[in-house]
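Of the protein chains in this complex, one is absent; all others appear in place.
All chains are identified by letter, namely A and B, in their written order; residue positions are counted from 1 within each chain.
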Amino acid sequence: MPSLSVIRVISTGVVFLVFLGAAVISLGGVSSPTYWFPAFIAIAGVLASGYSFGHDLSAIRAGESVVDGEVTDLGASVEDGEPQDSAVVRRRVRDWILWLIALPLLSLVLPFFYASLIWVAAVLRFAGKRTWIFIAVSVITFGVVLNVLIVLLAIHVPPALITGWG
Amino acid sequence: MFESALEALQMILSPQNLLWLVIGVGIGLILGLIPGLGGITGMAVLLPLIVGMDPASGIGMLIGLNAATTIGDTFPSVLMGVPGTAASQATVVDGYPMARKGLANVALGAAFTSNMIGGIIGAIALFLVIPLARPIIVGIGSPQLFMLSLLGLALVIVISRGALAPALITGLLGMLLAMIGSANMTGDYRFTGGVLYLFDGIDLAVLAIGLFAIPSVLSLLVQGEAVSKGMSYTRGGVLRGAREVFRHKRVVVGNSLLGTALGIIPGIGGSVIDWIAYGATKRMVKKDRDNFGKGDIRGVIAPEAANNAKDGGVLVPTLMFGIPGSATAAILLGGLATMGVATGPTILRPENIYLIFVFVWTLAMANALGAIASASLAGPLSKLSLLKPYSYAPFLLVVMVLAAYQSGVHWGDIVTVVVLALLSWGMQAIKWPRPPLIIGFVLGQGAENYLWISVSRYDWSWLTQPATVILGVLVIATLVAGFANGSGRLTRLASSILTRQKVNDA
Partner (left out) sequence: MSSKTRFVSGSALSVAAILALTGCGVTNQQGGAVDSGEGPYYEGQTITMIVPFDAGGASDTFSRLLATYLTEYVEGNPEVVVENVPGGGQKEGLNQFERADHENGLTLAMASGGIIASTLFDTEGIQFDPTDYETLAAFGGGMTIFGSVAAGVESLEDLPTFDQTFFYGGMELNASESVRVFALGELSIPDFAPLMGYDGGGSITTAVMRGELTAGNSTSSHYLNNVLPLEEDGEIIPLMTQGYVKDGEVVRDPAFPDLPTMPEAYEELTGEAAEGTGWDVYRAVTTAQTNLLRNYWIHGDADDAAKAALHEAITEVVADEEFLAEAEKLLGEVPPVLLGEEADASLAAARDLSPEQVDWVNDFIDAAATR
């Protein structure tokens, strides 16, 4: 798997293309005021991403990593805490991407409420390696609380599009 | 006037009205606590209950809900690094690092105290400002609103550590995302690709959950470790935090006033105000500016004070002109209309003045109640930061996906939120700052409309209007100060272009 620096350069390139596409669309429609502001934003984006792409690329060629700077961001990050084996981290990241996608996929087939309970149970068992007791208790409690919230707050629940089971 | 104030107070204190106030506060705290669910969910549900309610009860409930949501949303922001609502993002920047250092209860104590003080100052300001509201609201036209949007953007770019280009990229990406949907001035759809779901653009709630909330939880799960190993002050941590607030009086009061002022200006969304407060505070403090982002308590006090103060400010255009300052204010207007409460300029008439006081007292009491309730919960709840993520995080993911679905009640919401979450997680990995993205998004569409109206109406003479000039100077000053930053960032940037060396900024 390529290093993060390379991924960053690739991403910058992709974003550059996105801005370029937006710029093309906007400039094409620039006769109408609808596209004036987007044109301005897209062109600025092309410039910014182009510069960043070039800058990062030359840094990588010089053998430096571009992902080591500090950045103002918020929330938890996989790098918090003690450094862990990067292969382990990558594996977990990949696993979680799959888990995250699995939830909506499952709820396309089963009603969301039940899909989510099954999903949580699966996550706790296979990713979290929790005991069955823990899973049973926590899933049931969660199910009850969620049910109460859904009914009390009239929360809309996504329908199972594929099977139509609710 | 004094009699109206007393009359209003008596109305609020009646047991029935108090009960509804408490109910509103209770629901608001729960909604704030659950990341992703916000005031809008609750208010929409409470609306049917309002029919036929006595105005003081209805106001008590709605305002209680509103105020409590911005108090409760601090819990997940500090304890898990997950913004409870879109308005609580800036709190995470310093609140979460504090939790990681074992100072979760201190952060929470400080936050709730600032909430209370900010909310009360906001309530007082509501009362003082409403008679003066007219010249303020009438005086702030589209050119000034455009400049204010630029100022907000400048502040966020300026608080970004690190290289500038990525911040610009994400900011511009955010603004580009805001362009999806229909353009107000012509009604044409842009960048939608014929997908009906996108005709209204991307919803802010979906963006907020996908951009910050879900990636944060995912990171916690990947790490697998508890947020912090131990608490520094198991007893009295909350009080410690409260005391810290009084040590930083200027930060609290200044940000409360700032929050109120920004709330008054219709057109500056609630989710930007906490960033502006954070950025302004970071700019303006003299000591230890670099500590911001690493767990500086002022970084918690500032946005939390501004957040609650803005509730008072937002009521000014809402009550005076029926211009809702935020989505929740729009629902509030609907609730008021249902109860037959007059809004609009008639609210200044002598027979209606007591209504203003009802709002003022309700705001003050809701903030006080919510803050005290939260502070008492802060001790036990802050132990959450000691739990391993698998105990709570998977459940949170389910709730957040469900919460995202509430915005448009459309499967597109779920697809969007998952896609955004994965992209955002990637952005975090490659060290692209994400705050500029959401700010660019929030301010982008407003900026476009204001610019369009300014240019159409005034050609280019709007640039020379006195208020516009003052604001423009502020924008430039902010950007310059941010570049200069005492570490020669501008010169370093220039030399990096020349010598192709990496620019790294401490």
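Please note the rule applied: contacts are C-beta pairs under 8 Å (C-beta built on N, C-alpha and C of every residue); 3 or more make two chains touch, one makes a residue touch a chain.
Quick caveat: nothing in here was measured; it's all calculated off a predicted structure.
Undergrad: In the complete assembly, which of B:332, B:399, B:437 or B:471 touches the absent chain?
TA: B:332
Undergrad: For the chain left off this view, which of B:5, B:342, B:463 or B:479 is in contact with it?
TA: B:342
Undergrad: Name every residue on subunit B in touch with the hidden partner chain.
TA: Touching the missing chain: residues 40, 43-44, 47-48, 51, 137-139, 141-142, 182, 184-189, 194, 196-197, 199-200, 266-267, 317, 321-324, 327, 330-335, 337-338, 340, 342-346, 408-410, 449, 452-453, 456-457.
Undergrad: Can you list where subunit A touches the absent chain?
TA: Against the missing chain, subunit A presents residues 31-34, 111-114, 117, 132-133, 136, 139-140, 143-144, 146-147, 150-151, 157, 159, 165-166.
Rule of thumb we're sticking to: only the chains that are shown with their structure count from here on.
Undergrad: Would you kindly tell me how far, in whole Å, the mean C-alpha position of subunit B lies from that of subunit A?
TA: 22
Undergrad: Applying the document's contact rule, which stretches of subunit A touch subunit B when the two form their complex?
TA: Residues 4, 7-8, 11-12, 15, 18-19, 22, 25, 29, 32-38, 41-42, 44-45, 48-49, 51-52, 55, 58-59, 62, 64, 66-78, 80-82, 84, 89, 92-93, 96-97, 100-101, 103-104, 107, 112, 116, 119-120, 123-124, 127-128, 130, 138, 142, 146, 149, 152-158, 161.
Undergrad: State the interface residues of subunit B toward subunit A in the complex, per the touch definition above.
TA: 31, 34, 37, 41-42, 44-45, 80-83, 89-90, 92-93, 96, 100, 159-163, 165-166, 168-169, 172-173, 175-176, 179, 183, 185-186, 188, 190-191, 212-225, 227, 293, 390-391, 394-395, 397-399, 401-402, 405-406, 409, 411, 414-415, 418, 421-422, 425-435, 444, 447-448, 451-452, 496-497, 500, 502, 504-506
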